[in-house]
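Only one protein chain is missing from this complex, and each of the others stays in its spot.
Up next, subunit A:
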Amino acid sequence: MDQYVVFKSHDQYFALPVQVVTRIIETDDFISLPDVPDFVLGVFEHQKHMIPIIDLRRKLFNEFTTKSDAAKVILCDWKDQHLGLYVENIIGIEHLKETDYEKELTQADLKHDYIGKFLKLKDQVVISLELEFLFDNQQSENLTSTVEKFEKTEENANVDKSQAD
């Protein structure tokens, strides 16, 4: 029984393994990025890193997450860098049981790669996300490159700022 961070998006329970999650923060104040897909809400500066923030609901269900006090950002590790998931609500850190549902879905050819496992929290079915397969290659590259560019310009700006000081 592994520990998962359980959260809600589009009224569906999702889960990420605790090892992947670095921190949960409460904010909707992001730095907007130009020329990016609409599910990218912007970037958030955390511990001197520019972390891209993804609206999970927009990405998976094509609808923007409603802004509220309960909405949180889950910061997690993604391809040697960080990624923020904007979700509706955090349920908590739970020990979840695994099921065999994903096999049936695979047979029915309905399972996407980003769905890792189907887990159970009491009577609720919780989908475990595979962050590696959340984006296709093109999207990943674009995202990575954009963030890198942004980080560089930011660093330069900071250097200029420190030199000026």
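Operating definition for what follows: contacts are C-beta pairs under 8 Å (C-beta built on N, C-alpha and C of every residue); 3 or more make two chains touch, one makes a residue touch a chain; residues count from 1.
The working rule: contacts and distances are computed from a predicted model.
One chain of this complex is left out of the view, and of "Methyl-accepting chemotaxis protein", "Glycolate oxidase iron-sulfur subunit", "Zinc transport system permease protein" or "Acyl carrier protein", the protein name its UniProt record gives is "Methyl-accepting chemotaxis protein". Only one residue in the set A:V18, A:V125 or A:V159 touches the chain that does not appear here, and it is A:V18. Note that of A:Q3, A:T99 or A:S140, the residue touching the chain absent from this view is A:Q3.
Along subunit A, the points of touch with the absent chain fall at residues 3, 5, 18-19, 21-26, 69, 72, 90, 92-93.
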